[in-house]
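Supplied in C-alpha cells, the structure appears directly below.
Complex shown without one protein chain; remaining protein chains in place.
Moving on, here comes chain A:
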Amino acid sequence: MATEDRTIDGFGQVSRTVGTVFRYLLLAATLIGIVALVILLLFVANDAIQPLTADPGWHLTFFATLVVPTLAVGGYLASRNQSAAAVGVGTIGLAVVTTMFAGGLSLIFVDIVDSITWAAAVLTLAVPTAAVVAIARVSNRSPLELLAVAVILYYVSLFGVPGPLRSVVGTGQLLPGVGSAVASIPVLPVDWMLLFATFTLPVAVVVRYYARQLVDDRTATAIVAVGLVAVAIAATAAPTAGITPVPATVLASVVLLPTMTYVTTTALSRPHDRVGLALPGAVFGGSLLGAVAVRTLGYAGPQAWVDWQFLTSAHSRNAIDAGLYPAIGGSILLMLTVAVLSFPLGVGAAIYLEEYAPDNKLTRLIDVNISNLAGVPSVVYGLLGLGVFVRYFGQPSGTVLVGGATLALLILPIVIISSREAIRSVPNELRQASYGMGATRWQTVKNVILPRSFSGVLTGTILALGRAIGETAPLIMIGAPDVLFSLPADLSSKVSAMPLQVFAWSSLYATPEFYQRAVPAGVVVLVSVLLSMNSVAIVLRNKFE
C-alpha cells in the first residue's frame, strides 16, 4: 500500500504551460502567413475566373465527371500505393508544366523567330560542332589544335569566307556561312518540317537520354521513335482542327513526346506503379467528358477573364478586349536573356569562390558584399541599369537587352549564393578522392563537383529567375513601356512584361472594370507561371538529392 502511494505521488508534475503556449504561438505564426496568402490568392482567382457565373448544371456536370472520379482514384492510390500515386501526380504535373512551356515556345516560334531563322541558327552551330567532335574522335589532336580548328570552323559557319575579314583580304564573298546558305536555298521544306528537324529531334535526343535511365537502349529508341511519328502526325493533322502546323509541332514535341515517353517507360520499368496512371486518366478523361457533356446539355461555363482571348490579345481601351499577349512574350524574352546572362556568370563566380579562391581578406570581403548585394532594393538595380546600359553604353531605353541585363544583375547575387550552397554541399570526401587519384582541380570540378551539384545549381537559378519575372521597379527605371501592342521583334526592341502590364492596368487605366477584372486575371497568369517554374525547381531538387 505504501509503495503504491509513493509511485503515484512520488514524481509529481512538471509544468508545461509556457511550452504549450509557445508551441501554439509558433503554430499561429505559421498559419497566419499561409492562410493570409491563400485567402488573397483565392480572392484574386475568384475575380479572374468568376466561377459563380457558371450554370449550376455546369458545376454539377464537372463535379460528377471530374471531381468525384479524381478524388476516388486519388484517395485509393494514396491509401494503397504511395509510389503509384506519385507516378500519377508526376504525369499530370509533367503534362501541365510542359503545356505551359509549349505555350511560351509556340509564341516565340509563331511571332518572333520564324522556322527558317531558327533552322539556320541551329545548323550554323550544329555543323561546326559536329565537325569538331568528329575530328576529336578520329584523330588524336592536342586541345590547342582542336581549339584552333573549332575557331576556324565556327567562323566559317557563322560568316562564310572571307566574312568580316573581307576588308583586309579584299575579295568578294567566296563562300557563304551555313546560316545564309540555308536561307538562300530556293526550295525549302514547309515550316513545320524545318522545325521538326531542328527542334523536335534535339528534344527527342534529350528525352531518349532520360528514357535510357529507366529502360534498355532499344526500348528507349523505339519509344522515342513512336513519339516522333506521333509529332509528325499531329503536325499534318493539325490544320483539320484549325491549328496551324508550327504551334502544333511545338506542342506535340514539348508535351506529347516527353509525357508519352514518361508514361511508357514508367509502365515498363515499374509494373507495380502502373495503376498510378489511372489518376491522369481520371483527370484528363473527366475533363474531356465534362466538356462534351456540358456542350451537349447546353450549360454555360463561367465568364472567366483568364481565357484564350485574354492570353492572345494585346492591351485595349475596353477592359473586355484587353489581353496580356505582348507582356507574356516580353516576360519570356526577358527570362531567356536573364538566364543566358546570369547562369554562366553566377555559376562561374560560385565555382571560383568555392573551389579556387584562396581564403584571404579579399575573398571574405567579396563574400560579405555578395550577401549584401542580394539585399539591395530592386529599384537601385533599375537605376544602375539606367546609368550603365542606357546612359553610359548608349543603348536605347526599355529594350529586351537592357531589361534582361538589368534583371540579370539583380538576380546575380542570388544565383551565386545558391550555387555556392549547392557546390558546398558536395561531400569533401569526394574532392579528396578525386585529388587523391591525381586529378587536377579542373578535372575535379568537371567530373565530380559539377555533376554532383548541378541539380542544386539549377534549382537555385530557377528560383532566382522566379524573382526576376515578378520584378516591376527595375523595368520602370530603365524606361520599359507600360503598354505595348505587339511582341518585341528582337533583342533591341522595346519590351513590356507581365507585372508591368498589371501595374499599368491598376494605375493608368484604373476603371473599375480594369482593376477589378483585368488586374486579377493578369495576376493569375503571372502567379501560375511562377508556381510552375517553382514546381520544376522542386522536382529537380527532389529527384537528384
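One rule holds for everything that comes next: a contact is a pair of C-beta atoms (placed from the backbone, for glycine too) under 8 Å apart; a residue touches a chain by one contact, two chains touch by 3 or more; residues count from 1.
Definition applied: contacts and distances are computed from a predicted model.
Of the candidates "Phosphate ABC transporter ATP-binding protein", "Tryptophan synthase beta chain 1", "3-isopropylmalate dehydratase small subunit" or "Type 2 DNA topoisomerase 6 subunit B", the chain left out of this view carries the UniProt protein name "Phosphate ABC transporter ATP-binding protein".
The chain that is not drawn here is touched, among residues A:242, A:436 or A:512, by A:436. Interface with the hidden chain, as seen from chain A, comprises residues 140, 358-359, 427, 429-430, 432-440, 443, 447-448, 451-452.
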